[in-house]
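All protein chains of the complex are present and in place, except for one that has been dropped.
By letter and in written order, the chains are A and B; residue numbering begins at 1 in each of them.
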Amino acid sequence: MRPAVLITAALVVAMALGVALFGSPYLTAHVTRMLVYAIFAMSLDLLIGYCGLVSLGHAAFFGIGGYTTAVLAAKLQITNVLVGLPVSILTAALGALAIGLLTLRTKGIYFIMATLAFAEMVYFFVNDSDFLGGSDGLLVRARFRLDIGSLVSLDASDRTVTFVIALVAAALTFIGLFLFVRSPFGRVLQGIRSNEKRMRALGYPVARYKLACFVIGGALAGLAGHLHVLLTSLADPSILDWLHSAQVLMMVIIGGLGSLIGPAIGAFVLIELIDQAAELTEHWKLIVGVTVIAVTLFGKGGLVGLGSALAARFHGAKVGA
Amino acid sequence: MQLSTFLIQVLNGVQYGMLLFLIASGLTLTFGVMGIINLAHGAFFMIGAYLVFQFTRFWGWPLALAYVAAIAAVVALGAVVERTVLAPLANRDHLDQVLVTYGLILIFDELAVIQWGKDVQPAEIPAFLRGSVHLTDMIIYPVYRLALAGAGLACAAGLYLLVARTRLGMIVRAGSVDRGMVSALGINVAPIFALVFGLGAALAALAGILAAPILSVSPGMGDKIIIIAFVVVVIGGIGSIKGAFVGALLVGLFDSFGKVLFPTVSSLVIYALMAFVLVWRPTGLFGKRA
Partner (left out) sequence: MNAQPILIETWDLSKSFGSLGAVRNVSVAVARGEIHAVIGPNGAGKTTFLNLLSGELPVSSGSIVFEGREVTGWSPDRLARVGIGRSFQHSSVFEDLSVHENLRLAVQMRFPKSFGLFRAAESYPDVGARVADILGELSLAAASRTRAGELSHGEQRQLEIGMLMAIAPKLMVLDEPTSGMSRNETLELIGILRRLSARHTLVLVEHDMDVVFQLADRITVLVNGAVLASGLPAAIREDASVRSAYLGHDD
């Protein structure tokens, strides 16, 4: 896995430089969007791929983070990313704590349905709320800023600045999660996924670990939500609906469950796929639907799985020759 | 609250509950008997409504024929989907089932848009069910809604008889307790699964057809109601028809009274109900205790 990680890191750096130096504003925004969804997808992979918590309501935390940012900026005139970012992460984490306490009481199919339903609840709450802009959402007219004391004073709504913030956030998220899943704590989560009964029999307070994982995943989804609003200046209810949760789930599967880098790549791929399909035909949902079915039924382990299988064949061919 | 308001809300709740029951029963049976979570179940709801629209508006068929043909068509579609896409999923984990059936939603929704466009289509109440009736001298209630509630209750009674009194029903009940055991006993499960799935699809289609005059017909109508159906199944307990019935009534009544008592947060009321049930009974009111 290590060489693959290094290659990916190199590609990311190259992309960053390329976009920063040569990118049109459209391209910059496009890549930023991919980074936002890479973070979102990795946060869901932590839940499903590492801890076995199949959540269909993950968009709720993306939305809580995004709406927090929008409310701070549009209603409280707080546009400094230095404040908005941590506060958005915090509210998303609190939301995950509340929903997690309720849904983690259930298992299996009930858990899937419960996460789905609670996310819908958040959607309706936001959609029906005049304060939060109702079905039109909250538009942030002011420009975001990144002010750190007297040292740094940047226009965070500038496409390039947003891109760099997103890039740093994505890189830190990836590195953080990479180390975290290899740590003893991360191993416990994987043990829970592998055999929850045995983990309990060993004495692990499984419920607490699951909740911690759910909250961490929710917090990172909130980070992605914050960046989304930074980029688009709009928080609307569609970022909370279950179709959005299903989209990020597809990114995780296409990339490869339980691999972290896979879902990040899956985010890039699915966004590109949707964009290209949308240009091809207004009925792009057909293409995406068929792709998802095909990948799930026939694609073992997503893109990462495919890559490993190819690498193994290549190795085998070299050794056997 | 005035008595008349109270009674009207009860009627509204029962009517909505019956609609939900028609959809949730298929959902809970599919999971309980076949072990498959089918997110695309709402597609049958939508397609039933659209087919009646197609048959009556474009081909000028009489209403009764349109109803029967639409349900038959949906059952046929359900059988095809079950054999080709869902049967291979039976032994795979829930995540795969969620993804594949989500893909189906995208496909069905888009096919509906291709065929009928994105606009919301109105549907007419059949002539003999129009108008309102005096239940008491204070309460006037639409005939159609009463008919809807009645149809739902009739189906519930029919399902109860089927599950409790027939051999098929016995197999269904056994299967929802221990799926593997049923096939180990030598009972050929494939036709039973197809039958159960077809029945669920038929009920969902019926719900769509009956709901169309009230909700109108649009490509997203299945997506919106399927979530509520999930809430019903979670509250009632997976695999239990009785649970689907009780859960649907509860959701219908809570939603109805919620709109009157808590208008600002009315859409949250049923989720609060679900939260309460999950804390008290994590596997639903009538679900298998873990």
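Keep this in mind: a contact is a pair of C-beta atoms (placed from the backbone, for glycine too) under 8 Å apart; a residue touches a chain by one contact, two chains touch by 3 or more.
All values reported here derive from a predicted model rather than from experimental measurement.
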### Query
Where does the absent chain make contact, in terms of the chains shown?
A
### Message
Looking at the full complex, which residue from A:L179, A:A294 or A:A311 touches the chain that isn't shown here?
### Response
A:L179
### Task
May I ask which residue of A:S153, A:S194 or A:T281 touches the chain that does not appear here?
A:S194
### Message
In the complete complex, the non-displayed chain touches which residues of chain A?
### Response
176, 179-180, 182-188, 190-191, 194-195, 197-206
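What we mean here is this: only the chains that are shown with their structure count from here on.
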### Query
So what's the Cα centroid distance for chain A and chain B, whole Å?
33
### Task
Give every residue of chain A touching chain B within the complex, in rising order.
48, 54, 56, 102-103, 105-110, 112-114, 116-118, 120-121, 124-125, 127-128, 242-243, 246, 249-250, 253, 257, 283, 285-286, 288-293, 296-297
### Task
Flag every residue of chain B that touches chain A in the complex, lowest number first.
31, 37, 85, 88, 94-96, 98-100, 102-107, 109-111, 113-114, 223, 227, 230-231, 233-234, 238, 264-265, 267-268, 271, 274-275, 278-279, 282-284, 287, 290
